[in-house]
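Down below is the structure, laid out as structure tokens.
Heads up, one of the protein chains got dropped from this complex, but the rest are sitting where they should.
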Amino acid sequence: MSENHSALAMDCVVIANEPLGDGHFHLVAEPVVKPVAVAPGQFVMIRVANMLDPFLRRPMSVADFAPDGSRIGFVIKEVGKGTRILSILSPGAKIDVVGPFGTGFAIPDGAKKVWMVAGGTGVAPFLGLTENIKRADLDYTLLMGARSASQLFYAARFRDNGVNVITATEDGSDGVKGFVTSALSAELEKGMKPDVIFTCGPSPMMRAVAEIAEDAGIVCHASLESYMACGFGACLGCVVKKRGAEQYVTVCRTGPVFNALEIEI
Amino acid sequence: MSENHSALAMDCVVIANEPLGDGHFHLVAEPVVKPVAVAPGQFVMIRVANMLDPFLRRPMSVADFAPDGSRIGFVIKEVGKGTRILSILSPGAKIDVVGPFGTGFAIPDGAKKVWMVAGGTGVAPFLGLTENIKRADLDYTLLMGARSASQLFYAARFRDNGVNVITATEDGSDGVKGFVTSALSAELEKGMKPDVIFTCGPSPMMRAVAEIAEDAGIVCHASLESYMACGFGACLGCVVKKRGAEQYVTVCRTGPVFNALEIEI
Amino acid sequence: MSDKNLEVRFGELRLKNPVVTASGTFGYGLTYSKFYDVSTLGGFVTKGLSLKPKAGNKPPRICETAAGMLNAIGLQNIGLDKFISQKIPALKGVDTAIIVNFFGNTVEEYAEISARLSEIPQVSALEMNISCPNVKEGGIAFGSDVRATSKVVSACRKTSKKPLIVKLSPNVTDITEFARACEAEGADGLSVINTLVGMAIDINKRRPVLSNITGGLSGPAIKPVALRMVWQCYKTVKIPIFGIGGISSPEDVIEFMMAGATAVQIGSMNFVDPHIGKRIADTLPSVLDRIGESHISGIIGAAHS
Partner (left out) sequence: MSDKNLEVRFGELRLKNPVVTASGTFGYGLTYSKFYDVSTLGGFVTKGLSLKPKAGNKPPRICETAAGMLNAIGLQNIGLDKFISQKIPALKGVDTAIIVNFFGNTVEEYAEISARLSEIPQVSALEMNISCPNVKEGGIAFGSDVRATSKVVSACRKTSKKPLIVKLSPNVTDITEFARACEAEGADGLSVINTLVGMAIDINKRRPVLSNITGGLSGPAIKPVALRMVWQCYKTVKIPIFGIGGISSPEDVIEFMMAGATAVQIGSMNFVDPHIGKRIADTLPSVLDRIGESHISGIIGAAHS
């Protein structure tokens, strides 16, 4: 039986909440009590109201963070009532957070060239990854896609952190015109080959990335999204199907980061 | 069909929210849109959250106010989740209010000596009455009761407004020791006799006041409280029984102020 | 906002839009005219009427619950005569469907009031309440036994000259049996659902909050159950259905219509937001636009395919 029983409860205080444009925002919070260490790619469950509606917590990837969990940031897109409530929180507001949960993005042994393919708020975990796991032998490339240049959040910050950033926009306003998967194929066709591809973003994008990686024989880890009631393996609501078996695994506990060969995205 | 259809919707902005002590507070708000005139003793229905929990609006007597409704104040006691939410509103916060509803305290024709018997937040409507209905021939006396001196809200303000204030406290820390009804009986025994008694407060208190008034042959108007879903006569949830008849009348529309002889408090 | 035609045909009844307000939450139609012009609605349903006036239950009659409320009004109403003499004249000029909800203590009473309501020209349709959980006689006793339902619907079918809609109880094992029985007896439509039987306890007083002990649960809390029952009834019968239960937004209206409702009724949310009927009727076109639908009728039952 685990001893640090309540380590997963984080009452947080909002320290910043900045709009990023197009309904996106960057929420930064500080836990009040001794937190648990966070790994890049993990997520937390945020209670958006202390009343009974909205009922369930909202899962959010930890974006930038202090490794000991003493400061966690989120890159959030306003899509419904829960994210709307989060978008209007002011510094000083309290939020009830539990976590972190799930597997993170782990760099496979010996891997040096790490490509990250992100769509929309899918860049979130890669901020944490590239800012917290720095090693001289690691070479990060981020392929980021968005509708338009204004939604390529944090491109400059990634570049400042020494990440090689390749952009793709659907309207051609920045980088490659088209989907980020075209940029990915183009890079591979140039003869580049990473040791691992990490991907996070909309499911259709991740599905395409996983296929490209499989064809090219590259290990691909994808961070899945799923409707979650608990976030820690109790409800069995968030499952995804295993590839080639009539079996379901939880996204919240077995994932959210999976080897793309093992599940049906 | 009435023409000023939406006059009863008042989106308000909080302009002040001051703690009064012992879980009571004074909330003042300003309607954003053209409001409807308010009469002393009327109430409004306040939506405490824009989510679905808490579900129903909360009825609140208008306390002090501008007669055209352009500023309305409430004296509120925190008792549950709705009043808790109201207690933490900051200036600038928006609240969704509908009203005003119900009958107010109307001074009967020819009445000059008006006694008001209030318990707890029951003073609220009398602030509005004495500050908005001022006539040279009117002589106001307020008998206010509370647990202790610290809960005799606004005694000084009433006095400043020229109201004769008699206090009663259960612990004897101010005025008569005991219930406000003892103070009332004492005044009547002194040979004083008002033209009308208005009362607002806990039901047991109002019941006692109404009995004393009936025995003394004085007209008594009581402002009733009742659980309300709508506040405007649609749900039939808030009813009170008519005296001497198997018939119920709505507190929100026929009342909340009733001639005490007509209903069972 | 687009200028969509929102008209729906509920059997023979034409509604200018599918947004109707529900019985017991809208008085006799006039209460809300201080908030908006009720002619913007597709229609409204009156408080349940009986032949004689009814005093209703002792208070407390209502109680808040999570995302909903309990009520045990006990069908307090002014009775048929006063409705005819006082309310009907006052409704002159209201340009929307007037649906009269009614109930009786016996099959004969149901048949009689249905006959008498049929004589009132302003009345667009009748809604039989066989599902009120808050009264001893009548109400739910008819609505939780299929044979009793058949009998009372058959009796009213004979006396009613107006479209006859039957309001079903959700407090049954299989609502489709009741839907089928109503259709077989010639009902022109169904209203699905009335309230779920629930209760609350005052832990300080150590007794039920409501004087009637139990009450009817309504509001957004019950929406998933209501939607499921509309779905089941749509699969079972051909007559049109009013979807009712916890509707609080235009999106909810569309959910109910996709589940199979031809129109909807808004109940408890009228208390929380007295402007909601108009607000939903006004915003429905823009939500239809958002989901790429040009004809309101295109969404009825759309989730079944």
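Just a few scattered comments:
Just so it is clear, A, B and C label the chains in written order, and each chain counts residues from 1 on its own.
Keep in mind that, in the parts below, a residue touches a chain if its C-beta (ideal position, glycine included) is under 8 Å from a C-beta of that chain, and two chains touch if they have at least 3 such contacts.
Keep in mind that what you see is a predicted model, and the values were worked out from it rather than measured.
Every shown chain that the unseen chain touches in the whole complex is listed here: A, B, C. Screening C:Ala22, C:Val152 or C:Leu227 against the full complex identifies C:Leu227 as the residue touching the chain left out.
The residue touching the chain not shown here, chosen from C:Gly68, C:Pro240 or C:Pro285, is C:Gly68. Although one chain is not displayed, its contacts with chain B can still be listed: residues 52-53. By the touch definition given at the top, chain A reaches the unshown chain through residues 1-2, 5-9, 47, 52-57, 98, 226-241, 246-248. Along chain C, the points of touch with the absent chain fall at residues 65-68, 70, 144, 171-173, 196-201, 203-204, 206-208, 213-215, 217, 219-225, 227-228, 231, 246, 248, 251, 254-255, 258-259, 291, 299, 302-303, 305.
By definition in this document, only the chains that are shown with their structure count from here on.
Chains that count as touching both chain B and chain C, per the definition above, are A. Set against the C-alpha centre of chain A, every other chain centre is closer than that of B.
Per-chain Cα centroids separate chain B from chain C by 36 Å.
Taking each chain's centre as the mean of its C-alpha atoms, chain A lies 47 Å from chain C. Chain A and chain B have CA centres that are 54 Å apart.
Counting partner chains per residue, chain B shows two or more touched chains at residues 52-54. Along chain C, residues 66-67, 220 each make contact with two or more other chains.
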